[in-house]
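Have a look at the structure below before the remarks.
Shown here: the complex without one of its protein chains, the others still in place.
Let's look at subunit A:
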Amino acid sequence: MQVRRLIAGTLVPLAVTAGLVGCNSGDSAKVDPTGVVSIQIAEPQHLLPSNTNDASGIQVLSALYAGLVSYDQSFKPVPDTAQSIESSADHRVWTIKLKDGYTFHNGEKVRADNYINAWNYAAYGPNAQNNGYFFSRIQGFGETQLGPDPDGADGPEKPAPPKAKTMSGLKKIDDLTFQVTLSEPFTEFETVIGYSAFYPLPDAAFTAPGVINEDFEAAPIGNGAFQMNGKWEHDAKVEVAKYDGYPGTKPKVGGVEFRIYLQPSAAYADVLSDNLDVIPQIPTESIVTAPDDLGDRFQRSSASQFQFLAFPTFETEFSKPEVRKAISMAIDRDEIVRSVFKGSQQSARSFVSPVVAGYRENTCGEACEFDPGKAKALYEQNDGPKKLNLAYNSDGPHKDWIDATCNQLNANLGVECVATPEPKIADLLTKVEEKQDVGIFRLGWTMDYPSMESYLGPLYTTKGSSNYYGFSNADFDRLVSEGAAAKTPEESIAKYQDAENILAQQLPVIPLRFAQNNYGFSTRVQNVVVDLFSRIDLSQIEVLG
């Protein structure tokens, strides 16, 4: 449940990848261009771009579809199936021109309408698409949503129907060009549209305008390098084969079998016995033995998920930043990463993950350095509470590290720390949303698109959708909105970095860890690279003959 929309590739992994590409080029004689590679996934929840937000579904869609932009090694967007993406001076009106020559797997030419129809379908409220909110920056999005429910979601009365079926901000210019008008300027809009929610849909997907064919998900038709080979066999596999009509970068394999596993431990056993080629995330219990089991075939790269402890800053006992800083300094992040996570995650000392442009190491500064002596002195100086509660959800793998953190706080601050489980994440979110007193609580965050804004906006702005800690700082809000409307992406990043500096002083949350992709592969394959969205890069992987 943790791993969603992830992003990969940092210092170490990129270096490793570059090295691999280098030394493997000599072996290319043995590569079998018709070989089929098998990759582990879990049963996807959906296989429709607008509704898929689980890691497994996204991995499959990445084979079937190609995005408007892809990302370079510094996580900046570059046009992929788009010829050009240009914006007006104020970054409100974006003109997207498509490359000619792309076709869907059923032969349909990819046109501007395919994007407009797909995006309108995704946004339209009554369709209840999981990724609908991605389109909220587009003008007219509000009119396509359901009205507020007069008596709440549980009441019998129905919400008012939407005022419009389509977003007024989407306009077709010609067959290969369309214009997107945003309701507010957003300099980094190009970064957003690389996500799988923005893939186009062929006419064949619709039975009538705005109505998706019920059987479409069983065998989605895309514009990508691979096409479906048979149907989605639930709980068993999804098979795709190379699509010859794809004009982009040709894949080096003949096809991919996405094999569905109930548990990653079973997939790991299959990789060990060469029954499966790639496992994207080796389970923690096998991490310790993985270097011995797999040798060079075990690799790591950074992912976008960010784990942190959040303070209810509206409670008087946590209202002082010094108290929060003392608690942060009393936690030995590296020790927990080592002993609980066996190195499968990395310590976090910044508020955005290493996989977005603008990431800086250690922005948290002194506050994230482990210094029990200073921490205790600071804590006592500022009358920190004698008793601390750490709330977590027990339906995720959090008990061990929360207990370890609590023990450290006990020992280093001389307080009485109690770990309090909530049965499910929903319980925890409901309680913190209603501002019930649960004490300090854990949360995780996975970015929606590779931008600092995807962390700073929703988590810490006053109106942020996931700001559960009552943090409100006028300067911070101003910097984030200035960043969104800056002249160039570089200026945006500068503003965001200033905003991040405020977080480091105020510490509404304390950063703990960033996730990693700990992936492994069989002896049958090479050039296994995890791409920006934590997906196995299907354009690079090779099967040995």
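What we mean here is this: contacts are C-beta pairs under 8 Å (C-beta built on N, C-alpha and C of every residue); 3 or more make two chains touch, one makes a residue touch a chain; residues count from 1.
Keep in mind that, in the parts below, contacts and distances are computed from a predicted model.
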One chain is missing here; what is its name in UniProt, given the choices "ABC-type quaternary amine transporter", "Sulfurtransferase", "Oligopeptide transport system permease protein" or "Nitrate reductase-like protein NarX"? "Oligopeptide transport system permease protein"
I'm checking contacts with the chain that's been left out. Which of A:Ala266, A:Val288, A:Ala377 or A:Val418 qualifies? A:Ala266
Among the options A:Lys374, A:Lys399, A:Lys424 or A:Arg478, the absent chain makes contact with A:Lys424
Write the list of subunit A residues that the hidden chain touches. 1-2, 4, 43, 45-46, 53, 125-130, 132-133, 145-146, 148-149, 153-156, 158-159, 233-237, 259-263, 265-267, 269-270, 272-273, 275, 395-396, 423-427, 429-430, 443-446, 465-466
